[in-house]
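Yeah, one chain of the complex is gone here, protein chain that is, but the others are all in their spots.
And then chain A:
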């Protein structure tokens, strides 16, 4: 297929995934910010939402204080923020239009419908209900797009590139949450059981829609090192780094088989997966969770560049 088409599909999937992630981040911040301070709630939540989405710097170029109003506006609606939901959806739809021929009707409609919804919004007069309704629409659109892709696309390179974008973005997003909240996840015994952090850990799970599944997997109350284990190493958890890399290697392998050729991207992804499979949480804590995540983000980014280099230009 055309490299440009593959590139468009890959980024289309990334932007849809990112839009959903930003929507979830806003929801979690709302929830945390509305807790009494004695339960860990603080206005810091909005700063932390900015950090999670990697937009703190550009935010402060346009606003002074991180409040619910300013951060929601910036993360959801601002044209100045390249990762705002609005920009993600605009870019996703532009990409989708450019590769209409590579999409199924269902995928196109999932994107076009949420985009039309977005056009109807009157951004001047949004209250919290309107915002939340919109965030819900965004999450639904992402589910619909993802489901449509998996149910309707031909199993060939176009599908594999779409999936790759989806999982590389997802791994990036999960790692970013961990990066911002890592200090809460360190196994510092003195804090354990404190009401303060309990809600913070739960909020990490909530950001990746995994509160219930956590309990199914661990059958324990929420403990920070288990949350870290769940999001990093547990292959059952569909947003964990390990699960993302299970998928990334699978789709890269399919591409390699289809094209009859392995390349740097395949080798790099396999190495990353092996590292995740062999790692144990104790060791990661031993060498530093923060260092581990920073390293992962860099490696994941490098994989993205390799995929681009190998197929998309």
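Keep this in mind: a residue touches a chain if its C-beta (ideal position, glycine included) is under 8 Å from a C-beta of that chain, and two chains touch if they have at least 3 such contacts; residues count from 1.
Just so it is clear, contacts and distances are computed from a predicted model.
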Inset, instruction - Between "Outer membrane protein beta-barrel domain-containing protein", "Sugar ABC transporter permease YjfF", "Circularly permuted type 2 ATP-grasp protein" or "Tyrosinase", choose the name on the UniProt record of the chain that's been left out. - result: "Circularly permuted type 2 ATP-grasp protein"
Inset, instruction - Taking the full complex into account, find the residue in A:5, A:142 or A:173 that is in contact with the omitted chain. - result: A:5
Legend entry - Selected residue (touches chain absent from view) among A:45, A:68 or A:157: A:157
Inset, instruction - Looking beyond the chains shown, say which of A:108, A:199 or A:225 touches the absent one. - result: A:108
Inset, instruction - With the missing chain put back, which residues of chain A would touch it? List them for me. - result: 1-6, 94, 97-98, 100-101, 105, 108-109, 112, 157, 161, 255, 259, 311-313
